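Missing here: one protein chain of the complex. Every other protein chain is in place.
Entry: chain A
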C-alpha cells in the first residue's frame, strides 16, 4: 500500500516539476496560465495523498457546490435539456410517438420549402418581431424617462403602465376584441362618426392584413410596462453628477439624452432587446387569443411558427417535421441573438 502511494507521489512530483519547466519557457500568456492551473491541480492531488485523504479539499468544495446546483440542474436536465437534444435528433426522423422511428435524413427540412403554411408562419413571425421589438423598446424607454421625472402621482402612473403586464391575458384580449370589434367596437365607431370613414371601409382589425398590426399593437401595450421597469432601474443607476456636468457645459435636454442617458443605458438596452426578441419569436398565446376566433385556430394570415409547431406535433403527430420547424425557430433566434451580442461587444470596445 505504502509503496504504491510513494510511487504515485513520485510520479506526481515529476509531473509537477516537468510542468514547472514548461511554464518557464512558455511565452504565450494564455497557454502559460493553463499550465499553471494544471500544475496546481497536480499539486493538489499530491497534497491529498500526503495527508491521507481520499478526495482533496478542493474536490470536496466542488462537490458541495454541485449539490447546491443539483436540484435546479436535474429539473432543467430532465425537463429542458433532454427534450431539446431529443428534438434535435427528431428533426431527422419520422415519428408519430407510437410506431418505430424512421431515419429520413434531411427530408423534413426539404419539405419546409414547399410548405405554404410554414412559409406564411415564418413570414408572419418575422413581421411580428420586426414590428414589436423596436416599438416596445422605444415606448418603454419613453415611459421610463417620463416616469423618472419628479411628477405628481408618479407611483400611480407607473402602476398604470405596468398593469397590462400583470393583468390576465384572457381578460385583456376579451376587452381588446370588444374595443376593436369590426362593427360594434368604439374604435370603429370613432372612425365612422368622427373621421367619416365609410361603413364598408371600416377596418377589420382581426382579419386579413391588419391582424398582425393589431397583434403588434397589443404586444407593445402589454409588454412596455415590464421593460419600462427595467429601464427605470437603468436610469436610476446613472450618476446625477454626469447630468450636472452636462448642465455646466450648457448641454440641451436632447444632448443630455444623446450623450449621457443613451450611452449609459447601453447594457440595459441590450438586455431589453435580447429578451424582447426571444419573447417575440415565441409568440403563440397572444395570437391564439386575439386572432384565433371561436375555435382557437389561426388562419394563414395570422399563423405563427410556434402555432405551426404545435399543430404538426399534436394534431398531425408528425413529430419529426414539427421538430424540424422548431430547429428553424431555434437557429433563427440564435443567429439574431449572436448578431446582437457581437454588436454589443463592438460598441463596448
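We adopt the following convention: a contact is a pair of C-beta atoms (placed from the backbone, for glycine too) under 8 Å apart; a residue touches a chain by one contact, two chains touch by 3 or more; residues count from 1.
Assume contacts and distances are computed from a predicted model.
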The complex lacks one chain in this depiction; which UniProt name from "3-oxoacyl-ACP synthase", "Multiple sugar transport system substrate-binding protein", "Na(+)/H(+) antiporter subunit D" or "Aspartyl/glutamyl-tRNA(Asn/Gln) amidotransferase subunit C" does that chain carry? "Multiple sugar transport system substrate-binding protein"
Omitted-chain contact residue, chosen from A:178, A:245, A:278 or A:338: A:178
For a quick check of understanding: of A:109, A:284, A:317 or A:330, which residue touches the chain that isn't displayed? A:317
For chain A, enumerate the residues touching the unshown chain of the complex. 38, 41, 59, 62, 66, 77, 81-82, 85-86, 96-101, 114, 116-117, 177-178, 180-184, 204-209, 293-301, 303, 311, 314-317
